[in-house]
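This is the structure, below, for whatever I ask next.
Here the complex is missing a single protein chain, while all its other protein chains stay put.
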Amino acid sequence: MPQPAEPPGVNDLAVVAATVNGSGSQTANNAIIRAIFRMGIPVNGKNLFPSNIQGEPTWFTIRVSARGYSARPTRVPILIAFNPRTADSDLAELPPGGLCLYPGDGPWRPARADVVAVPLPVKELAAASNVEPRMRDYVANMVYVGALAALIGIELGELRAALAHHFQGKARPVEQNMAVVQAAHDWFAAQGVASPFRLRRMDANAGMILIDGNTAGALGAIFGGVSFLAWYPITPATSLADALASYLPRLRRGPDGSPTYAIVQAEDEIAALGMAVGAGWAGARAMTSTSGPGISLMTEFAGLAYFAEIPCVIWDVQRVGPSTGLPTRTAQGDLISTYFLGHGDTRHVVLLPGSVGECFDFGVSAFDLAERLQTPVFVLSDLDLGMNLWRSAPLAYPAAPMDRGKVLSAEELERLGRFVRFADPEGDGIGARTLPGNPHPLAATLSRGTGHNERNVYSERPEDWKANMDRLGRKHETARRLVPQPIIELEEGARVGIIGFGSSYDAIREARDILRAQGLPTSFMRVRALPLGEPARDFVSRHRICVVVELNQDGQLRDLLRLHCPEHAARLLSVAHSDGLPLTADLVAGAVARLL
Amino acid sequence: MPQPAEPPGVNDLAVVAATVNGSGSQTANNAIIRAIFRMGIPVNGKNLFPSNIQGEPTWFTIRVSARGYSARPTRVPILIAFNPRTADSDLAELPPGGLCLYPGDGPWRPARADVVAVPLPVKELAAASNVEPRMRDYVANMVYVGALAALIGIELGELRAALAHHFQGKARPVEQNMAVVQAAHDWFAAQGVASPFRLRRMDANAGMILIDGNTAGALGAIFGGVSFLAWYPITPATSLADALASYLPRLRRGPDGSPTYAIVQAEDEIAALGMAVGAGWAGARAMTSTSGPGISLMTEFAGLAYFAEIPCVIWDVQRVGPSTGLPTRTAQGDLISTYFLGHGDTRHVVLLPGSVGECFDFGVSAFDLAERLQTPVFVLSDLDLGMNLWRSAPLAYPAAPMDRGKVLSAEELERLGRFVRFADPEGDGIGARTLPGNPHPLAATLSRGTGHNERNVYSERPEDWKANMDRLGRKHETARRLVPQPIIELEEGARVGIIGFGSSYDAIREARDILRAQGLPTSFMRVRALPLGEPARDFVSRHRICVVVELNQDGQLRDLLRLHCPEHAARLLSVAHSDGLPLTADLVAGAVARLL
Amino acid sequence: MTTTRAPLNALGLSRADYKGAASTLCAGCGHDSVASQIVAAAFELALPPHRVIRMSGIGCSSKSAAYFLGRSHGFNSLHGRMPAVTTGAHVANPTLIPIAVSGDGDTGSIGLGGFKHLLRRNVPMVYIIENNGVYGLTKGQFSATADRGASLKYAGVNQLPPIDLCAEALIVGCGFVARSFAGDARQVRELIKAAFCFHGTAVIDVISPCVTFNNHDESTKSYSYGKAHEEPLHDLTFIPHYEELAVAIEPGEVRDVRLHDGPVIRLRKIGADYDPTDRMAALTLLERARAANEFVTGLLFVDEHRPTLAETLGLGATPLAELPAELLRPSPEALAAVNREFM
Partner (left out) sequence: MTTTRAPLNALGLSRADYKGAASTLCAGCGHDSVASQIVAAAFELALPPHRVIRMSGIGCSSKSAAYFLGRSHGFNSLHGRMPAVTTGAHVANPTLIPIAVSGDGDTGSIGLGGFKHLLRRNVPMVYIIENNGVYGLTKGQFSATADRGASLKYAGVNQLPPIDLCAEALIVGCGFVARSFAGDARQVRELIKAAFCFHGTAVIDVISPCVTFNNHDESTKSYSYGKAHEEPLHDLTFIPHYEELAVAIEPGEVRDVRLHDGPVIRLRKIGADYDPTDRMAALTLLERARAANEFVTGLLFVDEHRPTLAETLGLGATPLAELPAELLRPSPEALAAVNREFM
């Protein structure tokens, strides 16, 4: 896909739309992205929005990159200054030679000589839509869509298709919006503004899709057989539950038309995980989705599920913490707290999707792992991955059949003649379970968070406790082998390895290209799950220095890697940065270079 | 104090009283311990009790050691077999040549030829008490007190004094119980049972006290100025709150007789910490006490208090986890989860008392640290330290005046003319706060768990977030210097260092004596707080190998040390063992020796 | 499987088949009496043990889930969180019949929010609160149902008014609310039988004395108080529907409450007539009893019109937990169609 033969500016540009939230600009921005996508050009959007419903500033950054870079761009040469409150500072961010489109009939005027600023007659153009006056504000955003289309060359046909996609084919709103787009496009084209930034149709997106991680994760859960979702609303995880609520009715009906799933909005996150634990215990594929504060509240139940060995899946779409923090900004700060979630000695299985495709894949496999390992499985996504639109190969149908783990039916019990819930005949630390409702007289057992022996009978005997914990330790070793292994890209001659996880993949990829261009080849490992395994140790051992790049304050993956391979602890360095924004390639490249 | 000149068996013995819980044996056992203590001989008791109110087995181990060892003994040569249900297995534990006292009028008979078993006519002797029949079961325990007194030579005068202590001087119960003790003593003396184990009066306890860690911690809080306790019952932390409830009324009345404190039993642990946070915010010295499950529930509030920078003190008297685990057994398993308690990037200040004396000291200083650092301070004790009786130097009156931290009065504000809540003029990461009620017009601020700037105003600006987190990082560095530093015992020629924390100190001390006797000198560091500081790094760097000994499954302090000094990570080895019982010296010495 | 000659129920099971592990509660604990009535009720109703699930939180009361229905699955979960776990289990498999034991601390303190939301969702189950006004397992602190002015050895004097869990259940719309007394074995048993057949959450607040920490005569949660003061609203008999006609009644003396699958709760008048289908009457009764320090027991309220949670969710006949893989994973074509939407 890399085609760097294009002249600079062609299919390599970025636009920021500064608007007021709640004004409907999201429709405009998504239409732009999808239209560019349909032109076959790699594109990505990142929405920077406030923890607020209406009236506060929001910035939507669109990055077009022939090479497929999707990290947050450092330089954004095109500004759509549609929020007078932030326009001055937005303008100040514009590099010299940049372009600024703004409402000429609004209160704000740009005051910079080194940029090209074009006032748009917004009200006049918006009137082209013929919508009722109270809707005018919404369609006003289409003015910048049309102007931008003219400026950089977005095909109007694709814009129409994108709007049709957005309005799910409803003709009227498509026409109304397109009328404004067309008017603005024509008006702008007539102004003769020269632009160094142009789009040119490519073929990079054949067969590709454009999707956000939360929708992909929800679809993964659906194809992974989720049958129960208990959840409590919280940004940025809400859209995952919303996607489940919207796709499940279409995709998951039984032969009699009844749903093969249930969704319960719980009264809080404690209850949400409690319900998932109850349902997982009873044999459903149960999940919950939340973000940091919810994870904190789930601590006690996470420990119970770990210790009583109940399968369930917990999505944590991370935002910035500690505490309520920045609810609408992205971070990778829950890694350590989730891995060790619970008092006493707990260590969880944590999946770390690095792309929307993996949100789907891990959405599926989380259930297999949870039921195979009889344990809660956490999936740590983040706001950037979860709520923004990303290009991806199509979601891939699960290759393997569902793994429902070791469950004994009444017939099997009859054959075995005995049931020892926590026996470990296979040495993998996993005993077979029975489900409630199993009619065999041997099947019943009382699950518990209290100390128990192999037969799950209450026990305070020191030997029983130790044996059980040792077995849980073996199970953790099994998990180490079963979870998705890291993706490793070894580079010829690289003495430096970069390690990352999750959504920062793209910033790292681009940073590695920058470093390579500077004569510093680097290898790369993307960690995809905890517990860490041998490949991670091996990767670290192969490099003189490994730099762990992550979007948090304290270098949490770096710490976990140090614990994992203490013999190499000293050569694990950290680039940890968290300020609410996704990492940029420049920041990563600069920080890595400075460390060396 | 070490006086190993005594012949073996003299002032060096151990007794286990196997009884049924709820039968009143605790009175008998404490009387034995206190009487021996009053004879000037080092003694310690450990109660191994079930999570149950009445009828289940309980074992009380009394260790007498002229050298002052108080770790759980490996060999216990004297068995009081007062629980027929466990008597067979209890007897099996008795080393050859051991002594067994049992109710001769009960259902159980010992079946071992290599021990001396003495049947006691319990009912007959208990009748000596003249108590009403329904109380007979309670005083029956005094039969073994008297018999043991005769067997090993506990002075009856001191037993009487111990009972007077227990019954707070009430004459009648003292007489009734002593009548049984005397009768049993005389009866036993007449049997002519030879015993290799004898007590001989010493002078090791002059000025010493015998106290449990929870009482000491409560007294520490009282002398530390606690003014608000919000708590929720949970074993083994309940007796800490009970001690506060019993001593506060005596020790803390204002001039008008009104209490200078308040205690609220909350509806759960979330509310308990929430109340403490509210009170700490309003200017009280606020605390809560709990154990593992409560710590899990407190996760979200811990993060809020950390991030909103509210002082409060949280005692975690650790029991065995994960989950409900073994509620009445001891462990040191909450170290990592407490240090990182909360989603996002949180790291807390954690104090680790290693003796009852330190429970008192840290009970005091936790408040000073919390108010100085404006942060929640955790104190991690455990069931062994908290609920058992330990010898100690008398509780030492705080040397320093209270440190109320940086609080601006109205007058100071007036002088300053401005108030920036989170400014950091001194570079220690700590801004000055104002308390609600401060009448100065500049004083008001809205505390929050959301992102904020220096002035504590809501902010989503990336720079504000980063600056705030960086300042919290500086505060953590300040904490590193302010918390109690490790106690280090360097041994001539030692290439091996042992590291531990909390209640396992005594097992390690004894283990080091064993290892020394085997020709293996070791140095020792007892960590007393997190975050770890330079002395810890220095200690590790001085030794070829450091073995971290701890009462948990996963080696949590070892992990934190590895993170603290990654350059030495590989030489930090682990002896981690958790089965509900306190560590023994033999286990520690053996495990350390095997590692080398 | 069973070899005793004890009487067998319709399933051919003996009472022993409904027993659990030996109790480790204090001798005389009210919770043990309740447990034996659970055993009796399940035996008499001939409940298939494998369909019943026994659920609990943490406390002496919650421990007792181990002491009945040993052939039933169960979950001894977290303090105050049994409602959430049971909700999940019900949704996963609505054919299961949950019976839960909880304590006044478990339900009234830490679990109060979860309790109310469970009732709001109407998860069909028997919810027994073994109410002793005290935290038994942690050795004698006040719970939220402790009497005002009560005193306990360590905890001192309780200054706060008690929460009435029956009133709490009524106000949030619970359709089966009863109060009983562990010392009144027959009433407890009949109520449990009725509760098992109720179509929704059935709450029974059983005053269940803690003999170790709160059984002194002044406590309204003691045996002596209960024995002296219990005022049953009615004499209550549960009649499985097929026997219905066999019972001759004198008119005016009884009220029959018909449950939706046929069984009948027969309420024989004792003092004043009481209509258990009037929610305000139930609240008024509780308020009057509170003011007059009366200990009223019986079926306070019954109303079966609300749908259960599974019904609200429109679940099909096959429990979610038993769906085969084919129904859990849509086809490759379905995924292809979804993918197309994102192109």
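Labels for the chains are A, B and C, by order of writing; each one numbers its residues from 1.
Methods note: a residue touches a chain if its C-beta (ideal position, glycine included) is under 8 Å from a C-beta of that chain, and two chains touch if they have at least 3 such contacts.
Everything numeric in this text was worked out from a predicted model, so none of it was measured.
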Exercise. For the chain that is not shown, enumerate the shown chains it touches in the whole assembly.
Key: A, B, C
Exercise. With the full complex in mind, choose from B:Ile36, B:Ala150, B:Leu163 or B:Ala230 the residue touching the hidden chain.
Key: B:Ala230
Quiz prompt | Of B:Glu158, B:Glu300, B:Asp334 or B:Glu550, the one touching the omitted chain in the full complex | solution = B:Glu300
Practice problem: Determine which one of A:Ser195, A:Thr235, A:Ser258 or A:Ser409 touches the chain that has been left out. | Solution: A:Thr235
Self-check item: Touching residue (missing chain; options B:Ala28, B:Ala241 or B:Val277)
Solution: B:Val277
Quiz item: So that we can see where the missing chain sits, which residues of subunit B does it touch?
Solution: 165, 207-211, 219, 222-228, 230, 247, 251-252, 254-264, 266-268, 270-286, 300-301, 304, 308, 394-395, 397-398, 401-402, 404, 434-441, 443-450, 457-458
Quiz item: Residue-wise, where is subunit C in contact with the chain that is not depicted?
Solution: 109-114, 116-117, 120-121, 144, 159-161, 163-164, 167-168, 171-173, 279-280, 283-284, 287, 306-307, 312
Quiz prompt | Contact footprint on subunit A, counting only the chain that is left out | solution = 22, 50-56, 232-235, 238, 242, 245-246, 265, 267-269, 293, 323-324
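In this section, only the chains that are shown with their structure count from here on.
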Practice problem: Just grab the chain with the largest centre-to-centre distance to subunit C, centres being mean Cα coordinates. | Solution: A
Quiz item: How many angstrom lie between the CA centroids of subunit B and subunit C, rounded to a whole number?
Solution: 40
Practice problem: Two or more other chains in contact with one residue: find those residues in subunit A. | Solution: 300, 304, 308, 448-450
Quiz item: In subunit C, what residues contact two or more other chains?
Solution: 78
